[in-house]
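Omission of a single protein chain aside, the complex is shown with its protein chains in their original locations.
Entry: chain A
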Amino acid sequence: MELCDLTARELSGLLRQRKVSAVEILESCLERIGQVDGRPGSLDAGPLTPEDEQKVHAFITLTDDRALQQAREVDRKLAAGEDPGPLAGIPFTVKDIFCVRGTRTTAASRILANYIAPYTATPVERLEASGGLMLGKVNLDEFTYGSSSESSAFQPSPRNPWNPSRVPGGSSGGSTASVAAGEAVLSLGTDTAGSIRQPAAFCGVVGLKPTYGRVSRYGLIAFASSLDCPGPIARDVTGAAMMLQAMAGPDPRDATTADLPPEDYLSQLEAGVRGLRIGLSPDYFRITFPTPDGGFEQQPLPVEIEASVRKAADLLRALGAEIIEDVPMPNTRYGIPAYFVISRVEAASNLHRYDGVKYGYRTPEPVADLRSMYRKTRGQGFGVQPKLRILMGMYVSAAQYSEQYYQRALRVRTLIRRDFETVFDPQGPYRLNALLTPTTPTAAFAMSAVYGDSVLMQYADQLTVPANHAGIPGLSIPAGLDAEGLPLGIQLLGPDFSEATLLRIARAYEQATEAEVWRTQKPAVLS
């Protein structure tokens, strides 16, 4: 076990007891990156070599100099008896969709490949102000548009550390892969339909989508502004709580952040689950899949995934929680169809700014006029996913179709929100503190198996997207390995601003399963 494999809490303890230095922690992560990451993502990377197929490829840009300066400052403060901050000496990576001043901020797109951010996103600023070491910018689906990280313009795209022939999930695949492989202890991701929770489940790490408005979006390159949520990715529940504590809270530079002080996410973490009401819904135990003829069919959840949720419910019941079965969430299945409309309209609007004028890529070809420059720049600079999203967004919001599609989807969003309001209502029939569900309909799928089919890929988010529509928090935690040795995740969903309760339930589960054999197993890239 190397330093880089420890949790944020363990490293923090060792650092404060002066048993290790921040520089030593950083060096351990850098050594691991050297062993497992392989070449970083780049444009025009050429074909994959057999060696590439065994590596993680989490990074686009390593910022080791920045991290080293930060580590030296932490060590200086410790030596001088100053408080180095709650995340002192903890190396973290940042999904390359956040602006960090002076670093390349690419969104994994050719159109921003040369963009140097002139300012720093609030969540990153707060992590650095807490003493965290910013280790680098990690790969993702282009503009976050995907669930496998394969659509990145920066190849090789990240691979799953548990089995490099599988995807790490996405879009925060570089983030979750870097944490799973011990390259970083924490990572900052974003979640618009499941982009923190789905890859966290695939990579066997903890991922939290906070309540919309809990963490500032200032400095986050926008995808769907009413759905995007920055959030923590960590090796354990305590690490996620520490990271959320550092980032949460109002930000005058993002008017959509809630004017509510963050709770203390750490003090109640080990308070147990006695008396909490946790629901199971049959609507999260069936999944919808597109069929080759353009239809859709409902299928039962894979047995191992359902079993992992049922087992967690039994454990939580034994710890004193009340498990409420058969909670109806009837609009869950409309999450993806509504998302196909709402997210595309917002994405199309947000992508108009990329025009080859103010920053980023401009076509090198001769052009007749400004319109022609726009068309060539956007045609060459955007990959397939942004193009699809712009075109669909324009179609479903066009005056003649808007009533049928966009307005309808926004009303379905109301139904999805009401499902949650009903079951979390403290005066209602269910009075739940949380819903317990699977995070994903499958374990990590093979590289190339789904990529190219934009509908099938979108359905990977069917169990996570309802929380984005509703704005509520969702937490994915590891819940074992399947027969192929791939991680499985379970999800906790709670009412607005209930992160402290979700973390507490997750921590109880984590403690109850501490001694299980799968907890001792390591990702394949580490063997």
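Note that contacts are C-beta pairs under 8 Å (C-beta built on N, C-alpha and C of every residue); 3 or more make two chains touch, one makes a residue touch a chain; residues count from 1.
Methods note: contacts and distances are computed from a predicted model.
Participant: The complex has one chain missing from view, so what does its UniProt entry call it, picking from "Aspartyl/glutamyl-tRNA amidotransferase subunit C", "Putative molibdopterin-dependent oxidoreductase YjgC", "ABC transmembrane type-1 domain-containing protein" or "Carbon monoxide dehydrogenase, medium subunit"?
Facilitator: For the chain not displayed, UniProt's protein name is "Aspartyl/glutamyl-tRNA amidotransferase subunit C".
Participant: Per the definition of touch given earlier, which of A:162, A:284, A:382 or A:424 contacts the omitted chain?
Facilitator: Once the missing chain is taken into account, the touching residue is A:382.
Participant: Of the residues A:423, A:470, A:506 or A:525, I need the one that contacts the missing chain.
Facilitator: Checking each option in A:423, A:470, A:506 or A:525, the one touching the absent chain turns out to be A:470.
Participant: Among A:35, A:268, A:454 or A:511, which residue is in contact with the omitted chain in the full complex?
Facilitator: Answer from the full complex: A:454 touches the omitted chain.
Participant: Who touches the missing chain here, A:202, A:374 or A:451?
Facilitator: Once the missing chain is taken into account, the touching residue is A:374.
Participant: Looking at the full complex, which residue from A:131, A:169 or A:356 touches the chain that isn't shown here?
Facilitator: Looking across A:131, A:169 or A:356, the contact with the absent chain belongs to A:356.
Participant: May I ask you to list the residues on chain A that touch the chain which is not drawn?
Facilitator: Here the touching residues of chain A are 115-116, 118, 211-213, 226, 250, 252, 255-260, 290, 293-296, 331, 333-334, 336-338, 340-341, 348, 355-362, 367-376, 378-380, 382, 384, 387-388, 390-392, 394-396, 404-405, 407-415, 417, 453-455, 458, 468-472, 496.
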